[in-house]
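Note that one protein chain is taken out, while the other chains of the complex remain in position.
Take a look at chain A:
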Amino acid sequence: MQRRGFLAMVGAAFVVGCNKVAETEAGANLLSAAERWHMGAQRLLRDRSALAPEYPRSKISPFFRGNGSTDPQNGDYQAQAAAGFADWRLEVRGLVDNPLSLTLDNIRRLPQRTQVTRHDCVEGWSAIGEWTGPQLGTLLEAADLRGDAKFIVFRCTDNLNGDDYYESIDMVDAFHPQTIIAHSLNGEALPVRNGAPLRVRIERQLGYKHAKYLTAVEAVASLDGIGRGKGGYWEDRGYQWYAGI
């Protein structure tokens, strides 16, 4: 047999073996357990509020690529965009004692945080941008977050392949100082490709956590029954809920 053919056969046999392992329940459990070990190890190694690296403005990339949805066509998004998002609302709801419905102007008037950070896409590319917006914690406190809230779910207006985009984080990341509801990129209103008019920044995790086109921030006790129950659009398609790896 040709050596190349032999290698291909051994490689393919190994791949088939791996696929068989992944198909068993124990194999699938093991694969998802590794993600939790990484999350535990990272939280052990660093302070819960330790900051992701921030850069000087001179390091900002000349362009900030968009990915996933870059121009939502569903609902009244196009009309809202044409009107400069004048009627856009962000709801803060769920397990809160004081639900909010905020205009963009309300959001711009809150105390702001500006941060120059690196965005790492799960695919492997990176871009650096300057984001401005209020901390999510400020909004949650204003809404009187209840003690039984365990996760924050981000509701988005964009729809990919028939499903509404959504994401979720736990309270460690929700109250992290760099978790902000950004309305500006590099000193200007967010471009549509980057999530206009509002997106969340969760700087210690990969790009798909940073949900765009935000319509609501929802406090929940469990992720069951939301989407397919895995905590996010990409998580429902097999991606890791903890995207810090």
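Methods note: a contact is a pair of C-beta atoms (placed from the backbone, for glycine too) under 8 Å apart; a residue touches a chain by one contact, two chains touch by 3 or more; residues count from 1.
The rule we apply is simple: contacts and distances are computed from a predicted model.
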Name per UniProt, for the chain absent here [options: "Polysulfide reductase NrfD", "Biopolymer transporter ExbD", "Cytochrome b/b6 domain-containing protein" or "Amidohydrolase"]: "Cytochrome b/b6 domain-containing protein"
Absent-chain contact - pick from A:Ala81, A:Cys121 or A:Met171: A:Cys121
Among A:Arg57, A:Arg146 or A:Arg237, the residue in touch with the chain that has been omitted: A:Arg237
Residues belonging to chain A that touch the chain removed from view: 8, 11-12, 14-16, 18-19, 22, 30-35, 37-39, 42, 45-47, 50-53, 55, 59, 61, 63, 65, 118, 120-128, 203-206, 234, 237-240, 243-245
